[in-house]
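Since the structure comes first, as structure tokens, the remarks are kept for the end.
Note that one protein chain is taken out, while the other chains of the complex remain in position.
By written order: A, B and C. Residues from 1 in each chain.
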């Protein structure tokens, strides 16, 4: 396997299996002088942490991150930042059967064929536990972006069949779903409780938004901002779809309806989701992602074993019935990493550009 | 601007503006010994070529590609393949007004701010004309993949409000829409004729499918096959959404419904779209993309000029009323490029892997 | 073959065989707004051009470069710059025997084994003709660096057994050897005339110097400025050694002798060649390279043919008796490309750094 690095100038490289001794990451390319502490990273890790409500996996991991390099006397030095989280609550015996069978819809089958060997304990490298390091690295990006006036936030916009309208950022972090409409919470709780009784799992839709982004981020033609954002978001476990702005809604739109008209006071709409021609427009960048239902469920399913024989699979162990519930901080992290990388790339080549034209306010 | 290279081992780097002297590409990393001629590339270029029906731009470009290196006596040598298409039908006077104004929903505004200078003739680098080189490069990938038993094809699955069910691959290439259901053609024709009378544009949805893909392509965690596919497809002009398999449909699915069960005879369904854990499963790889309506329409729209003053924009020139109509070969190209790059990466590291487990047939 | 791209943010990708229709390059990542014309590139191409004295190959190539994109109204736009030189003086019949035999010390044998097929005409891709595009791309880098106050120049410091002391930059460009000591010219001319009579070739040593470089270029630990410079210089055909500053001279030096002491007035020496810890110190950057004698000589040599049978090889065709003679502009180009890439990378991450400490003058 290669491919464990994200970013071009600001890069994150990760390692770690679900039940190995530790997860880790190297964050390279962070400018020097940024104030940074382990507490800054811990905040987002705690938002993603398992076991914090009855609706997520009951594995208990403190997810305590250590900064091993690159920070001196409270500030980044410009050298690579080494991060580590030790695994503490591995119960590998739960997973012994998985060594011989492939869970339907899981990476078991593809890893087995690609590598010929796999650490099957807890899904090994294919476990969503891997995303902890994305969140830790994303917190560094958020801290730096915040200095540039850029803020990245996300929320759940749909849980299974329940669509959730955005009401307010207030309270999003105060409920286990990252739900932006407090009135929806009882419905979400009830749905999840029933789902557990059904021994089933369900999908979700997450929305991430970046505000305060300057005009000009993104490198056409292949490294467009939206293309790299799609790359980052689609690389999250269980994601099967990514939209920018109106996304698939644009298919049925007319040009006269879709186009975001401009006036000296600002853009009049944001169907584009803040990206035009692959470059940020200064409007909020809006992306949506679709997460599939967890494949590890206790309802029996048909599969085969490593010898090609039929097998009935029942997944024991501790799993999230909806991976989407903990996905909001991960999606934020991938957007933050993408934006920071592009802001640095932009500074390299376009630092001297000056135009008379004013930058439009966001509407 | 950097970012004009796609791929890691099999790379495509492109240049060229809509109204400059030529478009070109360098395709690096093609294995030696592949039979290749300009005619192999021309076939797909002709499928994408403008002006071949009344429903696309009336610019007349023969799009005749030249191979300048890397092919000797009809076979690739393993050295970089230089490609060039000379522009012949530039009418730059049509675009003079664009130099001072920003078309709403177009890259004019973002390019202006990012670079401070832009070749405004025909959209310059942001023109969809750039995609011609993707198609030429993609044809090389298709030729090589074909030798490995892999076939990449696409079709239009929705035009504006008209959903198109897949009926058959037969005839897809025989109509200007790449429509897989001949019975829908009159409706599509009528819709487009009305759209032109309305001086408007519309979006579309394209589906691409790869068959014959072996198990094991894709490099977790960041360079997952679906993540890089999303990158490639989202980098196509006007694309605002990408789905793998059931895409956003997974949000409302239950795990027991979504999971593709396996039997010794094969997978029983393909909700996953051929990718599990970021690695190809051997099933057909299925992706969908949403293209927005063309921003260049003749209906007046509100905007600003380079001095920040209000302006009413009316786009003259020759434009596609639905960029989705010519997008099928481009989407195929990006999928082919992604697959070839991953197949080469897979060979590097997993060439020696052998497992007892049989590879499941596709259903 | 992959590996035809140099640089990370400012990248040059080249294609082209010695006797194919054309050579070309794509230069990506050049900041917008730089004044640039074909004449700016032609100047260095003319310095490298074959056939300009009796001491180089008699192939007559005008090496006329065309800019195909990325420049609009005399200034770079930030989009990729496409470059092309058409080959005009191919005499492929001269090389027919090479198809079946391997010249000793030439790439014939290794290309044959690696690719199984090769364009043997004039050495194909392994010909030094490939370096023309490096020189063209390097001229763009030089133009941009010049705006930043950085100047890159080179000279021949040894021809075969004849060591050449640096006397003055004046006149370096006025003799075919890039010799910095006019008094040495008669000796060099005589040596080369004898060499031709001997039907032999000889090596050379080239020195390149960059002045006006700011403190801070280079990214430890692997992308050190000197490491990437070594990469670039060693990638030039026929180069077998690279030194920074005192180079191999440091082996016998003591620390008290080697260290470049500093005073408020500046460094007192430059044994380091302008790089400390992989980062530029603000002193002139000095590098030396060793070029081997041309392998294509008319004296018979023992070799084998493609069937493994013994063969006596006599190289006909037109060749440089000392590739080092035309290497100075190529070495300058590789240093300029390296510096520009690093200056852009430096701006990305260190643009905000401010220190009280004054930057030392060069001595």
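Note that in this section a contact is a pair of C-beta atoms (placed from the backbone, for glycine too) under 8 Å apart; a residue touches a chain by one contact, two chains touch by 3 or more.
Because the structure is a prediction, the values reported are computed rather than measured.
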Residue among A:84, A:128 or A:313 touching the omitted chain: A:84
Interface with the undisplayed chain - residues on subunit C: 1-6, 14, 102, 104-107, 109-116, 125-126, 130, 158, 160-161, 195, 198, 200-205, 215-216, 218-224, 226-235, 237, 239-264, 268, 271-273, 276-282, 290-295, 297, 299, 301-304, 306-310, 345-346, 349-350, 353-360
Contacts of subunit A with the absent chain, listed as residue ranges: 1-5, 9-11, 13-17, 20-24, 26, 28-29, 32-33, 66, 68-70, 72, 75, 77-82, 84, 114-119, 124-125
Interface with the unshown chain - residue positions in subunit B: 8-9, 29-33, 78-79, 220, 344-345, 347-353
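Everything that follows uses one rule, which is that only the chains that are shown with their structure count from here on.
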Proportion of interface numbers common to subunit B and subunit C (over half same, under half different): same
Chain centre separation (subunit A, subunit C; CA means) in Å: 45
Rounded Å distance between subunit A and subunit B, as computed from the means of their C-alpha atoms: 26
Separation of mean Cα positions, subunit C and subunit B [Å, integer]: 38
Subunit A, residues touching no fewer than two other chains: 220, 345, 349-350, 353
